[in-house]
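Yeah, one chain of the complex is gone here, protein chain that is, but the others are all in their spots.
Chain nomenclature is as follows: A and B, assigned in order of appearance, with residue numbering initiated at 1 for each chain independently.
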Amino acid sequence: MHADPKGVLTGVHFLDGDHACCEGTLAAGARFAAGYPITPSTEVVERFALRIPTVGGVFIQMEDELAASIAIQGAVWGGAKAFTVTSGPGFSLMMEHIGYAAITETPCVFVNVQRGGPSTGLPTLPAQADMMQARWGSHGDYGIIALCPNSPQECFDLTITGFNLAEEFRVPVMMMLDECVGHMTEKVIIPAADQIEVTPRRYTHKPPAEYHPFEPDGTQVPEMVKAGDGYRFHVTGLTHDERGYPSMNVATQDRLVRRLLDKLKPFSNGRAICDTAGLEDAEVAVVSYGITSRVAQRAIELARKRGVRAGKFRLISAWPFPERHIADLAGRVKAFVVPELNLGQMVHEVERAAAGRARVVPVSHAGGTVHDPEVILKAILEAAK
Amino acid sequence: MAAIQISNALNGMKLATIETEDFMEGSVAKGFVAINVERCKGCSFCVEFCPTHVLALSSAFNSKGYHPPHVVASDKCSGCDLCGMYCPDFAIYGARYAR
Partner (left out) sequence: MSEQLLEIQCEIPEDSFNPVEPFLRTDRIPHIWCAGCGIGTTVNCFTRALLASGANLDKVAIVSGIGCTGRVAGYMRMDSFHTTHGRAIPFATGLKLANPELQVVVYSGDGDLFAIGGNHFIHAARRNMDIKVICVNNLTYAMTGGQTAPTTPSHVISATAPYGVFEPAFNLVQLADACGASYVARWTTFHVKQLARSMEEVLKKKGFGFIEIVSPCPTLYQRRNKMGDGLDTMKYYKQASKIRHGAPTGECSLTKAGEIVVGKFVDRERPDYYELLQAQMHESLGDRYAEPEVGCSEC
């Protein structure tokens, strides 16, 4: 269905990534946000606080990230599309509730504008060191979807995609921005509302007596419900059966937890969102995401000028990891070069998918600024030898 | 007073059923008590706090080994349902007879 025009700021704008992300949430239909101030993410909710009272919804600044990350889930079960925004230290605090969203299959969006870490780290400087945490940060087995925009325009577009995927898969979605993308100002084109596809929440039409909130249909994703409609449903973070009742035994655990992962399989591989170029003849594939992909772009161009056939594989959906794409490529390239603003995170996924069939060369960076393209170029040239 | 068999009723609730018309002469109970014997955990709140001492803990056991209460003075029951409000196991309630 089309976006609600009330939330769509159609036009050509000059916005930074944080602000564009906020516009993305509004265009996607978010009408509830809860947040807690943390650099470099705060502008997302500051803009939401400014915009939402004239669009029609609620923003509440909660007392901490623990509260924000679960207030949004209460709002979802009350019928709203909801999101929260944070950076590293807040993301760590939100981990328990990301797990809660996963096991209760609550569709919601967590925006992490990554900064240097660990701990307080570099509050105003970029890094990409929460990538593994986005996937594995909460305890137990569960899956999430993570998207990595590399421009303010993508902060707008991909946030809408993130909300849509949350609804489709009834899963928490991580928008993995970084301080550079979040605070860089570029042209952002916001189309007319009827040009924006928004996935509606898949509410059940079954009568209360027949509906079970955790019973999947053919898609492995259960239909949704909201409080106040007479369904008298129960939601718990305990391992539960299809009725939502705690059912703490081995068989239920197996059924539930496997389904939480299996339901994402249609999104991995076949529907993985990636941006590729020059891979047909590539001898070196450069795998990158977020702001690093823009630096890598330069390095790839320079490499081509030097006669090295470098190709681009940009992860837009980082999780579930598009392992089949990488596995296929591993059969055709000499090496993968993986620059990241961390000391090696997604590179391990590349290694795993490549399974030894191609070399994998990390170009790590402890964070605080973006790579120098020459450093990535050097790695590409080395890898091509 | 005739002793009465426990009989199965709906939902496994063991309710009392009257098999004799053996009411005490001259007094008519204002209310009644219904006891779900299997839910009871013998805590004795109902026995203790019934204002007219209608109940006492029986010497019988339910299948979990608890002693449920039983009515020992049905004519004194006003149907106030204090027993029902106290019961933490939802195993007893009282109500007034409709007149």
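As a convention for this text, contacts are C-beta pairs under 8 Å (C-beta built on N, C-alpha and C of every residue); 3 or more make two chains touch, one makes a residue touch a chain.
Owing to the predicted nature of the structure, the values given are computational and were not obtained by experimental measurement.
Peer 1: Quick one: say which of A:G237, A:P266 or A:G368 touches the chain that got left out.
Peer 2: A:G237
Peer 1: Of A:F48, A:W77 or A:Y289, which residue touches the hidden chain?
Peer 2: Of the listed residues, the one touching the omitted chain is A:W77.
Peer 1: Considering the complete complex, identify which of A:P37, A:P118, A:P200 or A:G331 is in touch with the unshown chain.
Peer 2: Counting the whole complex, the residue in contact with the absent chain is A:P200.
Peer 1: Can you work out which residue in A:L9, A:V55 or A:V257 touches the chain that's missing from view?
Peer 2: Answering carefully, the residue with contact to the hidden chain is A:V55.
Peer 1: What residues on chain B make contact with the chain left out of this view?
Peer 2: 1, 3-6, 11, 15-18, 22-23, 29, 32-37, 39, 41-45, 48-49, 58-63, 66, 68, 70-72, 74, 77, 81-82, 84-90, 92-93, 95, 97-98
Peer 1: Considering the whole complex, not just the chains shown, which residues of chain A touch the missing one?
Peer 2: Residues 4, 6, 29-32, 34, 53-58, 60, 62-64, 66-68, 70-82, 96-97, 100, 167, 200-201, 203, 226-238, 245-246 of chain A touch the chain absent from view.
Throughout what follows, only the chains that are shown with their structure count from here on.
Peer 1: Averaged over CA atoms, how far is the centre of chain A from the centre of chain B? Could you give it in whole Å?
Peer 2: Taking the mean C-alpha position of each chain, the two centres sit 60 Å apart.
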